[in-house]
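Here the complex is missing one protein chain, while the rest keep their positions.
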Amino acid sequence: MKPPLSSIAVWVQREIRLDPHPRGFHLIGTEVEAALPELREVRVGLLHLHIQHTSASLALNENASPDVRRDLETWFSRAVPEDAGHWRHTLEGPDDMPAHVKGVLIGPSLTLPLADGRPALGTWQGIYLCEHRESGGARNLIATIHGD
Amino acid sequence: MKPPLSSIAVWVQREIRLDPHPRGFHLIGTEVEAALPELREVRVGLLHLHIQHTSASLALNENASPDVRRDLETWFSRAVPEDAGHWRHTLEGPDDMPAHVKGVLIGPSLTLPLADGRPALGTWQGIYLCEHRESGGARNLIATIHGD
Partner (left out) sequence: MKPPLSSIAVWVQREIRLDPHPRGFHLIGTEVEAALPELREVRVGLLHLHIQHTSASLALNENASPDVRRDLETWFSRAVPEDAGHWRHTLEGPDDMPAHVKGVLIGPSLTLPLADGRPALGTWQGIYLCEHRESGGARNLIATIHGD
């Protein structure tokens, strides 16, 4: 349990700017890892990713078939329809309030285990940007690496 | 990457008691930050908030328009209706089992990045207590601050 004497606590925090993405679910893992070279120096730790917006989310899911990402968009857009008739917050456009609901359902953060210099994800797990607006623009992430 | 010699690991854990709130989505960020003066001493770190209940949740969403919070309540109460007819767990009242479903959908915890003494949230992000019961009573949070 006792860490070796050479143990060094690592805290790194970086802002990552994501280019605009169309509405839908998008793989961003390659981009995120490229922006965080410090990951390679962490033996054991955690990576926290936080999106600073209320109409986009982060998720972890299948990294292979594009149909999975299309089906996710289909399900969420049917479950939270723009034309539901009961929305009051409509000033920012018909896609805005559904985007807030999806943001609450999926959440703004991911915490990933780090092992031997990389996220210890399953074979099929990829990091998603879930863009809930038609024209959400660039999105800002705060990445916090903490480890040993 | 190496922290300065004066680096001090901070671990603070506090219980925060929230007064009873009516069913719905409520901004609690001011109250939570006031209960955690130690936040100001953290240069980089994470704040973990955990609600110790199964029929209330924590979320992060729009901190301006009250209509957003009303529309969230409307959507969740339609998506998980009390009169669905398929509930078996009804002993604790018609709002109880829907509250558990919403609790699983939204989740009991938030992890927020800390930078220069405060949560590094987006301009529009506010911390929500999501109260899923009609009379949920006071709610208990465990706040854990960890940083440098």
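Labels for the chains are A and B, by order of writing; each one numbers its residues from 1.
Here is the rule we go by: a residue touches a chain if its C-beta (ideal position, glycine included) is under 8 Å from a C-beta of that chain, and two chains touch if they have at least 3 such contacts.
Keep in mind that what you see is a predicted model, and the values were worked out from it rather than measured.
Trainee: Please pick, from A:V12, A:I51, A:I106 or A:I142, the residue that touches the omitted chain in the full complex.
Mentor: Of all options in A:V12, A:I51, A:I106 or A:I142, contact with the hidden chain holds for A:I106.
Trainee: Please pick, from A:E33, A:D95 or A:D148, the residue that touches the omitted chain in the full complex.
Mentor: A:D148
Trainee: Taking the full complex into account, find the residue in B:H48, B:R70 or B:R118 that is in contact with the omitted chain.
Mentor: Hidden-chain contact among the options goes to B:H48.
Trainee: List the residues of chain B that touch the chain left out of this view.
Mentor: 8-13, 38, 41, 48, 50-54, 79-80, 84, 86-89, 97, 100-101, 103-105, 107-109, 111, 140, 142, 144, 146
Trainee: Touching residues of chain A against the unshown chain: what are they?
Mentor: 1-3, 7, 9, 44-46, 59-62, 65, 67-68, 70-72, 74-75, 78-79, 105-107, 110-113, 115, 120-125, 128, 130, 146-148
To be clear about the criterion, only the chains that are shown with their structure count from here on.
Trainee: Rounded to a whole Å, what is the gap between the Cα centroids of chain A and chain B?
Mentor: Measuring from centre to centre gives 19 Å for this pair.
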